[in-house]
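Note sheet for the following structure.
Note that this complex is displayed minus one protein chain, with the remaining chains in position.
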Amino acid sequence: MTFPTDWEAEKMAVLDNQPGHEAALDALHQAANAAGDVHGTERMWQQMLRLFVSNKLAVASLVYVIAVVLFCFVGPFFYHSNQTDASASIFHVNLPPQKGFPLGTDYMGFDILGRLMFAGQSSLELGFLAAIISLVVGVGYGVFSGYVGGWIDSLLMRFVDVMLSIPGLFLLLATISLFGRSKVLLILVLGLTGWFGDARLLRGEAIALRDREFAQAVRAMGGGSGRIIWRHILPNTVSTMMTVSTFALAGSILALTSLGFLGLGIPLPETDWGTMIQFGSDNFQIGCWWQVYPVCGLFLVLIISFNYIGDAMRDMFEVRLRER
Amino acid sequence: MTILSIKNLRTSFAMRAADVVAVDGVSIDIAAGECVGIVGESGCGKTTTGLSIMRLLPKNGQVSGGQIFFDGKDLATLSEKEMRSVRGNSIALIPQDPMTSLNPVMRIGDQIAEGYIIHRGASKEEARQRALEVLRMVEMPMPEERLNQFPHELSGGLRQRVMIAMALVCEPKVLIADEPTTALDVTIQAQILDILDGLREKLNMAVILITHDMGVIASRTDRVVVMYAGKVVEEADTKTVFTRMNHPYTQALLASVPKIDNITGGRLLSIPGLPPDLSKTIVGCRFAPRCTYATDQCRTSEPAIQDAGQGHAFACFNPTNGPAAVDVQINTARKAIDATKPLLTVSNLVKEFPIRGANIFRRTGLKVSAVADVTFEVREGETFGLVGESGCGKTTIGRLITGLEEITSGDISFAGTNVDGLSKGARRRALARNRQMMFQDPYASLDPRKRVGDIIREPLEIQKTLSRKDMDERVDQLLHEVGLPLAAAERYPHEFSGGQRQRVGLARSLALEPKLVIADEPVSALDVSIQAQILNLMQDLQEARGLSYILISHDLAVVRYIAHRIGVMYLGKLVEVGPAEEVFSAPRHHYTQGLLNAVPSADVEGSRERRGGQIQGELPSAANPPSGCRFRTRCPAATDICANEEPKMQEISNGHTVACHFPLEAAVTIRSAQ
Partner (left out) sequence: MMIGYFFRRILQGILVLIGVSFMTFLLPSLMGGNIARFVLGPHATPQALKEFLHSHGLDLPFYLQYYHYMLNLFHGNLGFSTNPGTLDVSVWTVIYPYLPRTLWLVIISLLFSTVISVVIGLFQGIKRNSFFDHSMTFLIFLLYSFPAFLFSLVTIIVFSLTLHWFPPSIDQPTANGFFSPLVQMWNYPGQFVLPLATLTVLGIGGLTRFMRGSILETMVQDYVRTARAKGCSPNRVLFRHAFRNAVLPVITILGLSLPALFGGALITERIFNYPGMGQLTVASTNVRDVPVVMGLTLMVTVATVLGNLFADLGIAIADPRIRLTGKR
């Protein structure tokens, strides 16, 4: 969970701490100064890509995320295991790693390695869909509120204040206690409770951009609000949106896993990483370490990777902002 | 007696790409009680020189060569601890922006007293007494109360007085004033500079006045050092620099400054090109690429600084002698204007902004009266200058005319345009076709994600009056007209310099071929040499297209240079309107006169004498403007009637109106001729 207001202050915090960045930053500065014949934005994107690539840890993080996605979705084609038939699995409960079960089995006898993929699919799917919902709602709400301004903005933002004062997990639990938890409901609940911070951030950007002289110029030349929002404000928030969406994805996967850990994850026969961790940790005391370590490690590194990618993107765009 | 002696100072900044040598071999001697001006455009190294003396450079900067002798010691070699006993004690600094230079959470008295406690070991009470004393020295109104106030309770002008008081608390021998008045309005600037002048004499301090403003240099300094791209190019006493300069850069710089008491209508000299990139190695004279006198010698070897006697030195192979000749032939074009047909009529315009409380449930009911009952007209083919200090409402008027703000009451009508009965969008488009806006900030006014061609094309796309092919042609033609290569259309704004971006902005505002362009401070973000390019371009386009401009500016010299008629605003009111020449030579309103007096002229001869009084005090709040005449609180001629009755606009001579109960006499010259 990030604080909405530390955006500004953090840019220095991270920027100054990656010595490996320097060379790439150089290139970017020079590119911005020199007036070449190449198209500016294409070069900008190339430069940013190079900046990102120069950040070894960020690349490693991205590779890891891709690897996890492939593992979950492509893995089952190569590694077959029973994940649904509880009556068949009942004969090998809580087995340690051994031939046939490289990572052992869980309390219901399902193979852990296959379970990681199986649970990962739903965790990633749900996280992804929820992040999209929260991004769309958050961006739409924030940009609209900021652009319109006045009392409508005050009202809309008071609502965001209200929702931000309710601790996220409590809000999640409250809605789940009301509506129950199916896969679709979980997506909706996660998506619709996760966008308040994004809305506030995007609102700030929209206000700043709306008051910039180039937006004023459009108004002075007879352009309407639609043009200002679609052609000028939204394209200028793309960088923010990319960063926000990375954190949103991490956030919704994390929230889902927390729910699972609290025993409120995706109901059986499906499962998710959080639920796996919950049952694993219950069995840890009887020595079933293999039910905890793999899934925790996989998940933890995934969250760290997402955060690192988000940070790296934020740096990249900060540099670009300074070149404006 | 030389008190501070800089020898071959070299300061470099470690940038990511390369080391930038911001100051390269600068030598300056400063005598006690003397005021030395360092002048140059942005990036010339003048501020860095000042900070190098104080050793207050940013972390990536360092003095990499040379000596700074002060009091028998080389400041460049002192330990940090020894240096601390110099800072604020014998050398003090007045920074540029008083709004950000005071600690917001510390009382003013404590901030001033701090230096005295550190350097003199004074007790708290002694330091407080001393703080009070220096506040009196800087003529701070109500000094006792100020001690306990916080910075946000003071206006910019008063804060700068606090900064000066803070610098003076230990009676330093050298005072470095880095653009001390740039952030202030011109009437406040005059007050601050007067205080500095007086204190310099009284305390026999040496003052290093760093500024880009030739007017301030001309009126306040004894000696001038002209810097260009990190080097001193010329140094002499002030009069010599202005009348018998030897360096082409000095000559060009002066010729590109619009002068307030110049004959209206001359063409400004502009310096082509941009200053060099200091991160690269430069061969030859640094000014050579922009110099009209440059020869092959200039391009291959660097001229050393040479002594011309009487303290005059310069670095040039082909020295000039005196100011550039005035180009007279352009004057004719301006006379040809037949400005009688009104194009835009503004009548009884009022704009009030409600002051809102912290949330929607608390309306204060207070209003800021930004524009109060303003009436004027703009004629076809003329430039109407709107001048006044910050907060006078001039920008709001511009925004009202372009429809960026809603009118509270009053009327703006445009000749030959009837927008009644049109839908909101259609009305906006119709208005946009005859009036366009040129913005102040060349960095903020162009969308960084759009190509220049698309930026210029956008108004055409909104209006949908041209075919795609015609649009392309129009864009090419506009680029050509504003002096940009056609290839610029494919580039992005960040690839251009400030002046070039302002050209793009002008091209965009002309795309719809409007009859009126409202230019809000179009050159105030640019250096003088670039300023001249844009102003000349604006004039050329006016001639070619028969355009009208409303030029909104705080810079009276710029307005004088380009405007045919002028309106002077004060606190939301138009106080005087008239032909430019007349308003400048024979102002009728006391405010106009005070404003003109406050502007330092970039001309040594004229600037030392004053034609009359100076405006005292601070600008009242627009949320609670004075009754009657809004200027009365600062007016030397104010009487009871001014408080009770609001003066009406009255015509004093042909086309010259003024709102004052006691207008000034017509020009002194006329009376003496009788």
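Letters A and B mark the chains in the order given here, with residues in each chain numbered from 1 onward.
One rule holds for everything that comes next: a contact is a pair of C-beta atoms (placed from the backbone, for glycine too) under 8 Å apart; a residue touches a chain by one contact, two chains touch by 3 or more.
Keep in mind that what you see is a predicted model, and the values were worked out from it rather than measured.
A.B. asks: For the unseen chain, which displayed partners does it touch in the full complex?
C.D. replies: Counting the whole assembly, the omitted chain is in touch with A, B.
A.B. asks: Of A:69, A:93 or A:292, which residue touches the hidden chain?
C.D. replies: A:292
A.B. asks: Of the residues A:117, A:220 or A:254, which one touches the chain left out of the display?
C.D. replies: Of these options, the touching residue for the absent chain is A:254.
A.B. asks: Who touches the missing chain here, B:100, B:204, B:409 or B:627?
C.D. replies: Candidates B:100, B:204, B:409 or B:627; residue touching the omitted chain: B:100.
A.B. asks: For subunit A, enumerate the residues touching the unshown chain of the complex.
C.D. replies: Within subunit A, the residues touching the omitted chain are 1-6, 8-14, 16-17, 158-159, 161-171, 173-180, 254, 257-258, 261-264, 277, 281, 284-285, 292, 296, 299-300, 303-304, 307-308, 311.
A.B. asks: Contact with the hidden chain only, please: which subunit B residues?
C.D. replies: Considering the whole complex, subunit B reaches the absent chain at 54, 56, 58, 84-89, 92-93, 95, 97, 100-106, 114-115, 118-119, 150, 152-153, 163, 166, 357-359, 361-362.
Basically, only the chains that are shown with their structure count from here on.
A.B. asks: So, what's the distance in Å between the C-alpha centres of subunit B and subunit A?
C.D. replies: 48
A.B. asks: Residue numbers of subunit A touching subunit B in their complex, please.
C.D. replies: 22, 25-26, 29-30, 32-33, 35-37, 39-41, 44, 151, 154-155, 212-214, 216-224, 227, 232, 235-236, 323-324
A.B. asks: State the interface residues of subunit B toward subunit A in the complex, per the touch definition above.
C.D. replies: By the definition above, subunit B touches subunit A via 15-17, 277, 359-360, 402-404, 425, 428-433, 436-437, 439-441, 443-449, 451, 458-459, 462-463, 487, 490-492, 494-496, 505, 508, 511-512.
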